[in-house]
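See structure below.
All protein chains of the complex are present and in place, except for one that has been dropped.
For chain A:
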Amino acid sequence: MSKRVEEMILAACRKHPEGMLDTALEPELPGVTVNDRAEALNSLLSSHKLQILVNPADPHSHIYKASAVGDTARFKGLTAEDMLVYQCIQAAGNMGIWTRDMKQRTNLQQPKINKILKALEERSLVKSIKSVQNASRKVYMLFELDPAKELTGGPWYGPDAFDSEFITVLQEATLSYIKSKGDATLADIVRFITETGISKQALQEDDVERIINTLDYDGKIDSMEDDDDGLPHYRVPLMPIPDTTAFTSIPCGVCPVFNECVEGGKISPESCQYYSAWLEQLDY
């Protein structure tokens, strides 16, 4: 009897992968007494075939979820304390949780938590992520989750650092697109970038807008509001920033010791090596 009830419960839960409330379970189990149901649930939970979770829609109730096939093995042999930590991490979602906060929530000792985390990591149940906002802080989240943008810094962060190269590539692609089109809106550019597939992660409008803004700050494009559609349009500037000026085409204009240079001093125009090199290059 109890085996049959267990199977009925699992089947019902598999139909609802988002999880089921206890009350929703009842109609699925016609003719099963409350006691039998409770017994079957307990047995399923202890064998890790079923998980019990806080209902995200209503934190005062809870829901049942069937464990994925294979999960059962991964959870096998975990103690109640292990499960406590696991659930604490699970609750933190894709923002992750810091070990200090875990300690507070679970009331376990730090060394104990560390040991549990190690075990959970070995079983590929959880993973640790470095936050870009707080490089010294490791946060934990469920293995299968994608970390939140706030943690990873969005698409601009490579495996462990800021990906300047990727940004440069995107900038160049955007710029050449604007040049070829003559006039483009944000939507045009987002479409173009998605089509080219330059980015492995899907870029949102605000991500692309940030790239466009850097081009604007670089003085490589002009942005102006269009009278017809009221949207900003991006164009190649009529007056681009010149490549060079009289000031910076002589050594002093780009000199790193400009402020220390005085006549008769250790660094002086008469003895200046930058000028010597500049003048020598004229001879060729």
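The criterion applied here is as follows: a contact is a pair of C-beta atoms (placed from the backbone, for glycine too) under 8 Å apart; a residue touches a chain by one contact, two chains touch by 3 or more; residues count from 1.
Basically, contacts and distances are computed from a predicted model.
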| item | value |
| --- | --- |
| Hidden subunit of the complex - UniProt protein name among "DNA-directed RNA polymerase III subunit RPC3", "S-adenosyl-L-methionine-dependent methyltransferase", "Adenylyltransferase and sulfurtransferase MOCS3" or "Translation machinery-associated protein 22" | "DNA-directed RNA polymerase III subunit RPC3" |
| Selected from A:8, A:52, A:173 or A:252 as touching the chain missing from the view | A:252 |
| On chain A, residues whose C-beta touches the chain left out of the figure | 156, 161-162, 164, 167, 210-211, 213-214, 216-219, 224, 238-239, 241-250, 252-254, 258-259, 261, 263, 268-270, 272, 275, 279, 282-283 |
